[in-house]
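With one protein chain withheld, the remaining protein chains of the complex are depicted in position.
Letters A and B name the chains as they come in the text, with residue numbers starting at 1 for each one.
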Amino acid sequence: MTTTQTRPARKPLPPRPLFDDDSSGIKSGRITRVQHVGIVVGSAVAAALLLTAFSVLGPFALFVTTALVYLLGVYGVARAVEGRRHATDRVVTGLVTTFFLIALAPLVSVVWTVVSRGLARFDVEFFTWSMRGVLGEGGGAYHAIMGTLIITGITTLLSVPIGIFAAIYLVEYGGRGRLARALTFFVDVMTGIPSIVAGLFAVALFTLFLGPGIRMGIIGSVALMVLMIPVVVRSTEEMLRLVPNELREASYALGVPKWLTISKVVLPTAAAGIATGVTLAIARVIGETAPLLVTVGTTTGLNINPFEGRMQTLPVFAYYSYATPGIPREAFIERMWASVLTLILIVMTLNIVARLISKFFAPKTGR
Amino acid sequence: MNRSTFRIAAAPAALLLTLTLAACGAANEGGATDGGGDSTATDAAPEGESLSGSIAGAGSSAQAAAMEAWRAAFESANPDATVTYDPVGSSGGREQFLSGAVQFAGSDAYLDDEEVTAAVERCGDGELIQLPAYISPIAVAYNVEGIDDLQLSPETLARIFTQEITTWDDPAIAADNPDATLPSTPITPVNRSDGSGTTANFTDYLAAAAPDVWTYGEVDDWPVAGGTGGQGTSGVVAAVNQTDGAIGYADESQIGELPAVNVGVGGEFVGPSAEAAAAIIDASPRVEGRSQFDYAIEIDRQTQESGTYPIVLAAYTMACTAYDDPADAALTKAFLDYVISEEGQAVAQENAGSAPISDTFRGNAQAAIDAIVTE
Partner (left out) sequence: MSTTAQTPAQTSSKPVRRPGDRIFAGLSTASGILILTTLVGVAGFLLWQAWPAITADPSEVRGGQGLLYYIGPLVYGTLVAAVIALLIAFPLSIGIALFISHYAPRRLAQALGYIVDLLAAVPSVVFGLWGVSVIGPMMLGIQAWSVDNLAFLPFIGGPASPKSMLVTGTVLAIMILPIMTAVNREVFLQTPRLHEEASLALGATRWEMIQQAVIPFGRSGVISGAMLGLGRALGETMAVAIILSISARYTPIITSPANPGTIAADIALQFPEAPTGPPLATLVASGLVLFCVTLIVNMTARWIVSRRAEFSGAN
């Protein structure tokens, strides 16, 4: 409770008084939009000249130099026109935007690579055929798509409730108890389990009960659960902690039982965040290759029974297409890119679903 | 805004719809595929006609492409039969085979004496079959601007890979290539960064052919520090392609446009080819003290015989002559029959770039496979 009181007290009174502007006094001037564009273009030209002088012209170098020149330039101009605080603000805005663009470039490049190369085999045959009896060109990944959907589906169905309940325990029930502290700590540790180790664990577990050499979809699901649960717990916990206590207290004050408070007030408030977290968790495991390699194996035909026999999955399919291509090599590589593209599209669909869920179930917030 | 969301949603939704419509059965698969497996189909099947059921294999990833080809061709000839092959790695494959988890295994190396003992137990009443059914020449590929015909003696090759020779215009290389103009480009040796049978066979060759220079012996893991490592055949080929002055070893079928070194054998220089690779297998002796169907061979890397290429990988297929389940036996027999057949070897050559086994060896192998008891 004490903290909720200090917080509002702290905000308006930061260590450095807000209006103590620098020695130059408060400036009333403003840089207009046009002037701002001028600075950007100017920096680009200056950077280009500078780089030509040193003869190291490249798109990336040009971009970075432009950004640096711009940051210096905008600070100088804004400082003179708008004052120190606004100058800093402009620099940070520039910096954030630069970071964003720098980071966007490789991400866009990855997407572009996948889409442009994946489209070559993104055809009907790819989605309706398996690889059974297919030599060289042609064939498809229908069996792998189904395998991925089934295995990931089971994993999600099992992991999400466990993960969310564990997070509820941590935030609402555990308090500072021994179990809660141990759980928080070890969930973090679990996020660091190398995926191959999770796979080996699942294999060892099932070997114990069913004998050696067993390969089933469900073993893969267990391996992926080990990887997925901590991510779900972590993100859900973070989101639940962000739900203001005032909401809980208001609900208790109205005589609502704790479990109803959690399921009707706390969870819906955090729904958007939890949905994102779960989507991310699915995204985290759906592309896993190593654990599926050792638990589910690989096959060329369709198998939709997760309790019997080997299954094919998209990442494993992609990996083997790359790692052990036959002749013609191009056919294998094209299938690999197409299956990666499919994987991304599946995640995209999940993402949309998650967003729709959070849109329908989340209560209205201030924004 | 909502509308745009829906437009984005339309594409994957359509995708899902296609999947649901197509549900239950891939377009290329017949009605009753992976049925219960070990049903009664066996007693009706003398050979080849109405085979059904499924067998599993596991092992070396080096022969995965060939296995893929054999399996695909075999399955299309026998639509009710399923053969799977997990390229989990040689030792994983041997282990699974010995524990009885799979009916057959592929391995880059033959079973050692200890494993043979385990195999005797695994095969019970039957005997162990070991056949080098997948033979693949390993090419030493290089990327040096202006050179597309390079000859290297075993010693020079070994000195390049131990990084004793560091530039392409070294006198030792010049001595092997009197007519070439060699650039002073530094040499970048490229090796496999994963443990592999390719590395084992390549180092075995270096150790046998240039014992004074290559003192590391035969190893799975590349022993020399400071080179460039690439993951898998693809990784090595990509690394060689990217770097001027690079030289690396990889399956001949996968090096693409890269030129391959002609290595010194006896008095001549031989490039990798299917014929030269098959020839070295025939010229090599069997490992002594093995049972009748155990065709483990000791590749004669020091051979002086003309027309042989000594850097080859011979990957074994292992099976038993008897299985607890006659259905497994029948299917394994039919599959191996296909693997060593002329047609099977041609399919592997076409799809995996392997070297077909010789007719002499096929005769021996056929005898072993015929010994599989299907009753």
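Here are some notes:
The definition used in the following text is that contacts are C-beta pairs under 8 Å (C-beta built on N, C-alpha and C of every residue); 3 or more make two chains touch, one makes a residue touch a chain.
Note that this is a predicted model, so its numbers are computed, not measured.
Of the options B:68, B:95, B:155 or B:176, the residue whose C-beta touches the omitted chain is B:95. Across A:79, A:121, A:215 or A:248, the residue that sits in touch with the chain not pictured is A:248.
Contact with the undisplayed chain is limited, among A:43, A:195, A:221 or A:300, to A:195.
Checked against the hidden chain, the listed residues B:27, B:175, B:224 or B:346 yield one contact partner: B:224. Interface residues of chain B facing the missing partner chain: 1, 61, 88-92, 95, 108, 186, 188, 191, 193-197, 220-222, 224-231, 235, 238-239, 242-243. The missing chain lies against chain A, touching residues 1, 3, 6-8, 11-12, 14, 18-19, 56, 58, 60, 85-86, 88-89, 92-93, 95-100, 102-104, 106-107, 109-111, 113-114, 161-163, 165-166, 168-176, 179-180, 182-198, 200-201, 204-205, 225-226, 229-231, 233-235, 238-245, 248-249, 252-253, 255, 257-263, 273, 276-277, 279-280, 282-284, 286-290, 315, 318-319, 322, 340, 343-344, 347-348, 351, 355, 365-367.
Just so we're on the same page, only the chains that are shown with their structure count from here on.
Centroids built from CA atoms put chain B at 38 Å from chain A.
Note for the complex: chain B touches chain A at residues 5, 8-9, 11-13, 15-16, 18-19, 22, 24-29, 33-34, 54, 56, 58, 61-62, 64-66, 68-69, 71-73, 75-76, 79, 82, 84-88, 96, 99-102, 232, 234, 253-254, 256, 347, 350-353. Note for the complex: chain A touches chain B at residues 124-125, 127-136, 139-140, 142-143, 145-146, 149, 211-215, 293-294, 297-304, 309-310, 320, 322-327, 329, 342, 345-346, 348-349, 352, 355.
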